[in-house]
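Only one protein chain is missing from this complex, and each of the others stays in its spot.
Labels run A and B following the written order; every chain starts at residue 1.
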Amino acid sequence: MFEPMTDVIPSFFAWINQGPLTLTLFLHSIIILPMFWIYRQEKTRLENESK
Amino acid sequence: MANKVSVWTDNRFWQRSAAWVTGFAAVLLIWLTFDTSAQISMGTDADLQNGVTKRVPGPTVINYKITYEMSAKRGHEVPIIGGNDGSGMSLFQEKEKFFGRDDYSEEEAGALLHLGKLGSQTKNCMNCHTLLGNGAYYAPDLTKSWLDPAWQDGGTMQAMTGKSTKEEAMAEFLQHPSTYPTHARMMPDLGITAEEAKGLVAFLKHMSSIDTNGFPRNFGKIQGAVNGK
Partner (left out) sequence: MASNHLTGIGSESKQLATWYFTFAAILFGAQLLFGLVAAIQYVMPGFLFEILDFSVARMIHINALVVWMVFAMFGAVYWLLPDETGIETIGIKVGKLLYWVFVAAIVVVVLVYIFVQVGPADETSIWFIHEGREYIEAPRWADFGIVVVALGFVANLFMTGMKGKRSGIVTVLMADMIAFAGLYLTGMFFTDNITVDQYWWWWVIHLWVEATWEVYVGALAAYGLITMIGAHRKVVEMWLWIEVAMLFGSGILGMGHHYFWIGTPEYWWEIGALFSALEPLPLVAMFIHVLYDWGKTQGAQDATGQKLSVINNKPAFTWFVLNAFGNFLGAGIWGFFHTLPQVNLYTHGTQFTSAHGHLAFFGAYATILIGMMYIAVQGVNGIKVMKSTRSSVWATWMIAGGVMGMTVALTIAGYVQVLVSRAQMGATWAGYFDGQSGLWFAQAMDWRLIMGVVTFTGFLFLAKDLLSIGKSPIHER
């Protein structure tokens, strides 16, 4: 499941770099997920405005 | 009961999303930059003495023998400084004479590297060659040129320039490039002095010791085995 870190110098990013996807999925998730919160906020605002 | 609303076609939603994505991606890049900067800072002579592997070794790496060998752990070739411990790690033991000396001090080696780096820019190397793969494509890549078989003992360039070491052959070539053509496409005379040539060769030797994650692949391993045409 977990691969050993192979890079020269250990670091946070080197450790979560577990072959294809892991690091990217992590980064993409923290970029995309907060957009759901923005979506909810804007939805509430639009609903209030259209009442 | 609120009316049905469409958030997906709402400009404010996209504006806020754009601001968030841009801002956060920028923050991540800055975080990564701090992490990377610490890893790519230039090492010191003490690092080399103590056997500390740096991605970019200190200038005194020119006192050591440098090779480019497969590392089983990394899964690609890595620069090996001063001998291989058998598992793809540098031993930092074996020295190699550079213009007759292998005891350059940190200041001397640093000054040579500084001169060479300045020379690499002022002579515009990058607008014909590639350095670390970046630049123009009119002339060979210089990333590992120090390790190129053509310059080694028995290689064509030492015979052509009439020199007996690769650093002297390289320095001679750099000072009079169009005297020693290897192809119809020649390097022009750039007015490189003897001292500048020495600096440039130190710069090239240092560059070959940078850990480029296995670029270029198989460098110098294949010699005339394949008919390229």
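Observations
In this text, contacts are C-beta pairs under 8 Å (C-beta built on N, C-alpha and C of every residue); 3 or more make two chains touch, one makes a residue touch a chain.
Keep in mind that what you see is a predicted model, and the values were worked out from it rather than measured.
The omitted chain makes contact with just one of the residues B:48, B:80 or B:125: B:125.
Mapped onto chain B, the interface with the missing chain covers residues 9-11, 14-15, 17-18, 21-22, 25-26, 28-29, 32-33, 35-37, 39-42, 55-56, 59, 74, 110, 113-128, 130-141, 143-145, 148-150, 178, 182-186, 188-193, 196, 199-200, 203, 207, 210-224, 226, 228-229. On the side of chain A, the interface with the absent chain consists of residues 6-9, 11, 13-14, 17, 20-24, 27-28, 31, using the contact rule stated above.
Note that only the chains that are shown with their structure count from here on.
Put simply, the C-alpha centre of chain A and that of chain B have 34 angstrom between them. Considering their complex, residues 2-3, 5-7, 10, 12-13, 16-17, 20-21, 24-25, 28, 32, 35, 38-39, 53-55, 73-75, 211 of chain B touch chain A. Within the complex formed with chain B, the chain A residues making contact are 6-9, 11-13, 27, 30-31, 34-35, 38-39, 42-43, 45-48, 50-51.
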